[in-house]
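These notes concern the structure reproduced below.
Omission of a single protein chain aside, the complex is shown with its protein chains in their original locations.
Note that the chains are named A and B in the order they appear, and that numbering of residues resets to 1 at the start of each chain.
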Amino acid sequence: MVRARIGDLASLLGGELVGDAGIEVSRIASLEAADGGSISFLSQARLHAQLAATQAACVIVGPAMREAAQARGAVIVCADPYLAFARLTQWWALQLRGTSVPGVHASAVVEEGALIAASATIGALAVIARGARVGPGAVIGAHSSLGEGAEVGLGTVLKPRVTLAEACRIGARGIVHSGAVIGADGFGFAPTEGRWEKIEQLGGVVIGDDVEIGANTCVDRGALGDTVIDEGVKIDNLVQIAHNVRIGAHTALAGCAGVAGSARIGRFCTIGGAANILGHLEIVDHVHITAATVVSRSIRKPGQYSGAFPFDDNASWEKNAATLRQLHALRDRLRALERKN
Amino acid sequence: MVRARIGDLASLLGGELVGDAGIEVSRIASLEAADGGSISFLSQARLHAQLAATQAACVIVGPAMREAAQARGAVIVCADPYLAFARLTQWWALQLRGTSVPGVHASAVVEEGALIAASATIGALAVIARGARVGPGAVIGAHSSLGEGAEVGLGTVLKPRVTLAEACRIGARGIVHSGAVIGADGFGFAPTEGRWEKIEQLGGVVIGDDVEIGANTCVDRGALGDTVIDEGVKIDNLVQIAHNVRIGAHTALAGCAGVAGSARIGRFCTIGGAANILGHLEIVDHVHITAATVVSRSIRKPGQYSGAFPFDDNASWEKNAATLRQLHALRDRLRALERKN
Partner (left out) sequence: MVRARIGDLASLLGGELVGDAGIEVSRIASLEAADGGSISFLSQARLHAQLAATQAACVIVGPAMREAAQARGAVIVCADPYLAFARLTQWWALQLRGTSVPGVHASAVVEEGALIAASATIGALAVIARGARVGPGAVIGAHSSLGEGAEVGLGTVLKPRVTLAEACRIGARGIVHSGAVIGADGFGFAPTEGRWEKIEQLGGVVIGDDVEIGANTCVDRGALGDTVIDEGVKIDNLVQIAHNVRIGAHTALAGCAGVAGSARIGRFCTIGGAANILGHLEIVDHVHITAATVVSRSIRKPGQYSGAFPFDDNASWEKNAATLRQLHALRDRLRALERKN
């Protein structure tokens, strides 16, 4: 359990404390869920009403909410309360979970010729092939494996059971969650007389700094060149990144999204959950794709794009879906009527 | 191979035997696939025609079908023949596969301070961290790992290669299939000057009794509170359950479904395959979502809801899809015509 004085937290966050610095908190909670031992935060104006009602011992707010917050108790005023909350969770997690103890677990299998920094941690039953490199402070979780020549940068954490295949590399300060597979073969075949002839995937995967990759997500190796994930990209769980895809810096992809081969996604984009980007197309910077949208052609202009079928009660959907299959004919009938009138 | 006398099976299922108790069967099969050594069942009235034609040595039927079934050979009459079939498969699997031998495999890595019941089984190369608890009769498969403070209830089976992360817990009599990741970080970031600042996920995952979780499915840990899966929930393969989701008792989710952050799904719901539930919304009890539907707002009323695009031959789809992009304009043109008439 973590215990902290709010005065110390205000210092940590670079915020201004209004209230008794000695108040102790032992939990971070939403305004609604907070109790008298909690620190909370108000990041969205629409939650304003919850501020007065919260039981929190202390609330982190922005300058505009200082007075309203002060009226009910202790406050830490920060320029960006949501960012302050994020930093608070980081500090909290460190207290709660500590840091990994450097060293190679006795049960790990490390081949000769692997280069492991003295400050790195190699977990139980991990497998590190020859020529792999693990940077200072990096953590390779239990049951994870690094193929020949794979590289893990400074401070990057592979959680338990991550696969980083041969000649694939990830930069510094990354996080890869359990079950992720980096560097499986891209899906490439030459058709020949009805059969499929394998195109061996000779490229790798190159992942920049500060990238997070979710559980059971796949990033395939390139066919000839590399699949490239630029710095600061965040990828959620169960996402498929096909071979030769390029994802620009600071783009985020939510769970179950898929990006087909050779697609290029720009910087500062967001791809909603279960959205699919088809292959060989290009999306410029600052594009936002709504959940479950199928992007079937290139997007040249920043903005938000959508394409989910609007759901309905089943009976209404059935009628509308049936009519949709005659939509083009309806348009022709409408046109005929217009000509008559 | 399993061999059973149908008299013994009738007793086991609490059904009434009509026919020779000594007939032996060595296979369970559908009416269509059954041979003279098979026991079969009729659970749907629409399969009635198959009853007369089946080669099965014995058929499990409901009271209404007793006479028709009897006319062709041995019968076990049960109140609910499909339920009887389910129970028969359970007995059969036990004969076929036996039970796990209690004990910790010599190759497993068990940290000091893990609490493992004497009747539990820990498979080859499993990793059990300190503070983890494994209940009586529980089975931890080969290559599975339990993080610090993780808990597995009485009789629950983790198949080979399951990850149950730190401080996550599952109740009694559960089954978790290979590749499932319970307790990876939820996808939470605070945007700051175009970059993403990580929000550490401080909550856990709490899973009730009698829950089954499919292969390569992910259930993320909560941001502050817990992600909660209530008793009796059944989740298929490759499903994504995001942080802080709550799923009510006895709800079932089919393969490739996704549930975004903080969504609440009620009890006794069914979520079809590849359906997606967007974040921060609520679905009441007894809601049924058709496969591939995107639920984009809360559902307050029980019933069935749908939203897949009706597929078609490619040429028809192309015409209708192109027209769909002008649908609102068509409506305006129709309205204009109506005014004229």
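Criterion: contacts are C-beta pairs under 8 Å (C-beta built on N, C-alpha and C of every residue); 3 or more make two chains touch, one makes a residue touch a chain.
Treat the numbers as computed from the prediction; the structure is a model and nothing was measured.
Novice: From the listed residues A:Asp8, A:Asp35, A:Glu166 or A:Asp209, report the one that touches the chain absent from this view.
Specialist: Spelled out, the listed residue whose C-beta touches the missing chain is A:Glu166.
Novice: So one chain is hidden, and I want to know which residue out of A:Gly62, A:Gly141, A:Gly258 or A:Gly273 touches that hidden chain in the complete assembly.
Specialist: Answering carefully, the residue with contact to the hidden chain is A:Gly258.
Novice: Tell me which stretches of subunit A touch the chain missing from the display.
Specialist: Residues touching the hidden chain, for subunit A, are 109, 125, 127, 143, 145, 147, 161, 163, 165-166, 179, 181, 184-185, 187, 189-190, 192, 194-202, 216, 218, 220, 223-225, 238, 240, 242, 256, 258, 260, 276, 278, 290, 293-296, 303-310, 312, 316, 319-320, 322-324, 326-327, 330, 333-334, 337, 340-341.
Novice: Residue-wise, where is subunit B in contact with the chain that is not depicted?
Specialist: The list for subunit B reads 28-30, 33, 80, 82-83, 85-87, 89-90, 92-93, 96-97, 105, 107, 123-125, 142-143, 159-161, 175, 177-179, 210, 212, 214-216, 232, 234, 236-238, 250, 252, 254-256, 268, 273-274, 291-292, 308-314, 317-318, 321-322, 324-328, 330-331, 334, 337-338, 341.
In this text, only the chains that are shown with their structure count from here on.
Novice: When the C-alpha atoms of subunit A and subunit B are each averaged to a single point, how far apart are the two points in Å?
Specialist: 26
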